[in-house]
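To keep things clear, I will list the structure first and then write my remarks on it.
Removed from the display is one protein chain of the complex; every other protein chain stays in position.
Note that the chains take the letters A, B and C in the order they are written out, and that residue 1 is the start of every chain.
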Amino acid sequence: MCAAGNHRDPIAVAIDDNAAAGIDASASLIKNLVVANHILFDQNVVDAFGHVSVRHDKRPDRFLLARNVAPGRVAADDIVEFTLDGEAVNANGRNVYLERFIHGEIYRRREDVQSVVHSHSHAIVPLSIVKGMRMRPVFHMAGFIGQGAPVFEIREAGGESTDLLISSSQLGRALAEKFDSSDIVLMRGHGSTVVGQSIQQAVYRAVYAELNARYQLEAMQLGEVVHLTEGESRAAVRNVEAQMHRPWDLWVEQARARRAAG
Amino acid sequence: MCAAGNHRDPIAVAIDDNAAAGIDASASLIKNLVVANHILFDQNVVDAFGHVSVRHDKRPDRFLLARNVAPGRVAADDIVEFTLDGEAVNANGRNVYLERFIHGEIYRRREDVQSVVHSHSHAIVPLSIVKGMRMRPVFHMAGFIGQGAPVFEIREAGGESTDLLISSSQLGRALAEKFDSSDIVLMRGHGSTVVGQSIQQAVYRAVYAELNARYQLEAMQLGEVVHLTEGESRAAVRNVEAQMHRPWDLWVEQARARRAAG
Amino acid sequence: MCAAGNHRDPIAVAIDDNAAAGIDASASLIKNLVVANHILFDQNVVDAFGHVSVRHDKRPDRFLLARNVAPGRVAADDIVEFTLDGEAVNANGRNVYLERFIHGEIYRRREDVQSVVHSHSHAIVPLSIVKGMRMRPVFHMAGFIGQGAPVFEIREAGGESTDLLISSSQLGRALAEKFDSSDIVLMRGHGSTVVGQSIQQAVYRAVYAELNARYQLEAMQLGEVVHLTEGESRAAVRNVEAQMHRPWDLWVEQARARRAAG
Partner (left out) sequence: MCAAGNHRDPIAVAIDDNAAAGIDASASLIKNLVVANHILFDQNVVDAFGHVSVRHDKRPDRFLLARNVAPGRVAADDIVEFTLDGEAVNANGRNVYLERFIHGEIYRRREDVQSVVHSHSHAIVPLSIVKGMRMRPVFHMAGFIGQGAPVFEIREAGGESTDLLISSSQLGRALAEKFDSSDIVLMRGHGSTVVGQSIQQAVYRAVYAELNARYQLEAMQLGEVVHLTEGESRAAVRNVEAQMHRPWDLWVEQARARRAAG
């Protein structure tokens, strides 16, 4: 795919915009959040929908998330600061995502989490709608799935007639509870949310969760599937995720080249 | 895919061509119809076949549709005005689509409909040919599928030896009747047609109907599938489709960038 | 995908090379054969393997086919003239395809055929290796499949230890016999061959045969599949293939733009 045309370089302007936007987070944090948006789009994890956030590095009771815009188009001055209740601190009239509560409630419940990716990636949605299905880690890049991803059924928290969106603190809290036992949660008929201890880790996991879903979906059509043991999952997280700089560096380079070519 | 080369910018020339083409619709309507053609091609909803129309905004008994040309190549001066009977008002010798009757007869039967997309997108055709299959909404972007898409079996209206095309008013009327209970109709061995109250909505639905079909097709291979309840479908249409400007803006930007880079 | 770089325009030089190559066919025939190679590559019908030929328009006992080179790289001076026995008339030391006998023997047996495409496209190979499987036309673009594509099992003609290639006149004749009842033949563990009365028709059929295979493959996983009746197939060939200029024009434009952008 060819990138969108004649943009300013969203990375290059990050530092100045950062000041302009009145957000007191470190410049590199915002820079990485912007490029994370582009990477998730380039890697087909998000389309016009889906979002990635990061916890504010100077105020752990705040997080940063783009305004209501497609991830592939996010620039530094689209980043908005939010309280954990999902209230925008510096929206200045800009529209914000309906589902910001996903992020705030997870940061509240999981102090260790520094970044959250919510997406509708293509192999995960089908897994989320099959009765009794459990996504399990089937290859070494996806040890973070642990002993299987819980499925959030919004009917339990919101009844039979919701729009499936996590559009309130109450629904956000119900979803966040599922993260007590997992770093990834499937959302029935909707997608998934994955957490990490850095933007890089959350992005890495979102990309490889999608691949794991695709492999599991294909393998299950042929027979009984071998998934990782608990020991394998833990070892894979420890050792394979230590290599995450390798895809990250590649993805950053690709994201910049695509946008520069636009 | 990179777009075809050295074109004039089809958006930029819209207003003048509009006058030149002798169509008394608003310039923005034609502009959006042209870009809708490009978006549907870029998003793999149409290939060389398939078409999108809009009801004339000053004459509700007329509609606008490109002449017989591949959607990805449509420019403003390819737009032709038609009566609801499918007669070209200003063809000036240009060839027109054999299946223009799809559009005219739906506009006649459904006064609320402002735009129609007909396509052969890749996951919908397989669903259309499985006996007893019903496409149902399985994720929150596709609430418009409601309680399931009817399948139009042309043998009922045209007998056992048609070419499957909706190439007459009679066949168009038979198809249009299926829209009494649905905003999307599958056409056996052919594709689908989807309607909206704006070009943006019809395009959005065509893109996400394809994704819904793909998800359903994959999930059905693994087990029993959970689809949206009637309440969920309605809420999803109300709230999720309110966000449709987000993909539309992205797609417009991509369509322009691709053609500018050609 | 971005096209290969800094090439001469293979279309532009066709006429001169034509003379240079010493082939007495019409310039437009060679020009279309070159672009057909590019189209088949761009549309993912061929990769480095597969080939398209055309019957010589002044000598029906000759046909034109590229030398041994990947189709996406063919230029006019790569075109070689062959007798129906598969002997190169003007190879001048250039290597030729091992499977040229496919083409020669079909032209010999089917006087009406003007163009032949042999490919390994991705959905057809799987269908060719399933016991008892028959590819049938399941949508209106693929009426030319008629009442189902015969499968050529090379073991019947060449025994249990061939390389599966049609590398002799004897094997070519055995394959050509299958075309008595069909315009497309699957080759077990290998791919398919399709014929047409023009380059445009053969290319069109190769592209849509692949799509038909994909749809059939997906639909069969979900239930019983409705295929076209004999009457529908005939009507579809008559009326839908009359529209083949529409994809052809688009594909030519794309092929040129991609190579110009290289």
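Just so we're on the same page, a contact is a pair of C-beta atoms (placed from the backbone, for glycine too) under 8 Å apart; a residue touches a chain by one contact, two chains touch by 3 or more.
From a predicted model like this one, the values you see are computed outputs, not experimental measurements.
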Seminar exercise, completed: Contacts of the unshown chain among the visible ones are A, C
For this session: Sort through C:31, C:56 or C:120 and give me the one touching the missing partner chain.
Result: C:120
Problem set entry | Which of C:27, C:165 or C:260 contacts the chain that the document leaves out | C:165
Exercise. Hey, which subunit C residues sit against the chain that's not shown?
Worked result: 1-6, 47-49, 68-70, 72-73, 98, 120, 122-123, 125-127, 129-133, 160-165, 167, 188-191, 217, 220-221, 262
For this session: Spell out, residue by residue, where the missing chain touches subunit A.
Result: 1-3, 138-141, 143, 211, 214-216, 218-219, 221-229, 231-232, 234-236, 238-240, 243, 246-247, 249-251, 253-254, 256-258, 260-261
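Definition applied: only the chains that are shown with their structure count from here on.
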Seminar exercise, completed: Neighbour overlap between subunit B and subunit C returns none
Problem set entry | Most distant chain from subunit A by Cα centroid | C
For this session: Would you kindly state whether over half or under half of the residue numbers at the subunit A/subunit B interface are used by both copies, giving same or different?
Result: different
Exercise. How far is the middle of subunit A from the middle of subunit B, if each middle is the mean of its Cα atoms, in Å?
Worked result: 32
Exercise. Where in subunit C do residues touch two or more other chains at once?
Worked result: 221
